[in-house]
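Each remark here refers to the structure printed beneath this line.
Apart from one protein chain that is not included, each protein chain of the complex appears where it belongs.
For reference, chains read A and B in written order, and residue numbers begin at 1 within each chain.
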Amino acid sequence: MTDKMNLLMFSGEYDKAMAGLILANAAKELDVEVTMFFAFWGLWLVRDPEKISNEDKTMYEKMFSAFSPKGAEDLPLSKMNFSGIGKKLLVDMMDDHHAPHVIHFLKGARKKNVKFYGCKLSLEIMGFKQEELIPELEIVDAKTYLKSALQSNMQLFI
Amino acid sequence: MTDKMNLLMFSGEYDKAMAGLILANAAKELDVEVTMFFAFWGLWLVRDPEKISNEDKTMYEKMFSAFSPKGAEDLPLSKMNFSGIGKKLLVDMMDDHHAPHVIHFLKGARKKNVKFYGCKLSLEIMGFKQEELIPELEIVDAKTYLKSALQSNMQLFI
Partner (left out) sequence: MTDKMNLLMFSGEYDKAMAGLILANAAKELDVEVTMFFAFWGLWLVRDPEKISNEDKTMYEKMFSAFSPKGAEDLPLSKMNFSGIGKKLLVDMMDDHHAPHVIHFLKGARKKNVKFYGCKLSLEIMGFKQEELIPELEIVDAKTYLKSALQSNMQLFI
């Protein structure tokens, strides 16, 4: 039987997104099946920066969209962000070591057929439309997430 | 054998409380046994706002109590809280979609017989008395949590 890993991506921060995506890529290279469920702020990670739209949105949803990071590379750090200066410093340090960025790990995960789930309720509340998110994302409810998580060997809330 | 889910509720934030409680309710509807262990800031979630008391508390404990959110509905957001403005915005967006509040998901979990554990050491350090918390909460130590978690199909630290 194949090993399975299930990650609930909740946080919407650059460093935590990197942690989750590095694990997803490494797991696929070990032939582990990987499911990522993006909920709440985690949805920021799967926004397509080129497909952001205000069509059919309420005033609140437009405000929320304006305050939200524009996709994976625009996420703040969970610590020492210092209005973006700390993040720039960290990304520079990553570049010094030729370490890939979050956007590259996300591309890798998409290419390696990681299963991408998005939380239906979070999408509705935050007013994101499916067309604004990466096309691999399947919109599901909490029960679908749970069934997948319960059948996995490991689950993390990131 | 019944599936089991174990959630360690650590964070004391409105959005993470909602995530944990939505999962707890959904799991019970799938006939999964659910245990929630409230530790540290997570105890804020199970404070009964009508039973807060300063009796038999040290000066430190009174200060700590005064700075603590008054129960589940009073918790801040983990991101974009903006002194409560961001939270109000999010709750309004939830109302637009007729999504229940944290307090409703907490009521649901209590009605569905989710097992509620509270961390003994956290209670002692923070100076909360059992009478100030919801009556379902059983006070246990870390080992009791671990035994329950090790027998579960999935565990999350929220």
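Here, a contact is a pair of C-beta atoms (placed from the backbone, for glycine too) under 8 Å apart; a residue touches a chain by one contact, two chains touch by 3 or more.
If you're wondering where the values come from, they're calculated on a predicted model, not measured in any experiment.
Undergrad: Taking the full complex into account, find the residue in A:Ala39, A:Leu123, A:Ala142 or A:Leu156 that is in contact with the omitted chain.
TA: Answering carefully, the residue with contact to the hidden chain is A:Leu156.
Undergrad: So which bits of subunit A touch the chain we can't see?
TA: Against the missing chain, subunit A presents residues 3, 5, 15-16, 19, 22-23, 26-27, 29-30, 32, 78-80, 89-90, 92-94, 96-97, 99, 153-158.
Undergrad: Over the whole complex, note the residues of subunit B touching the chain we left out.
TA: Touching the missing chain: residues 6, 8, 10-12, 39-41, 58, 60-61, 63-64, 67, 121, 124-127, 141-143, 145-147, 149-150, 152, 155-157.
Operating definition for what follows: only the chains that are shown with their structure count from here on.
Undergrad: Let me have the rounded angstrom distance from the C-alpha centre of subunit A over to the C-alpha centre of subunit B, please.
TA: 25
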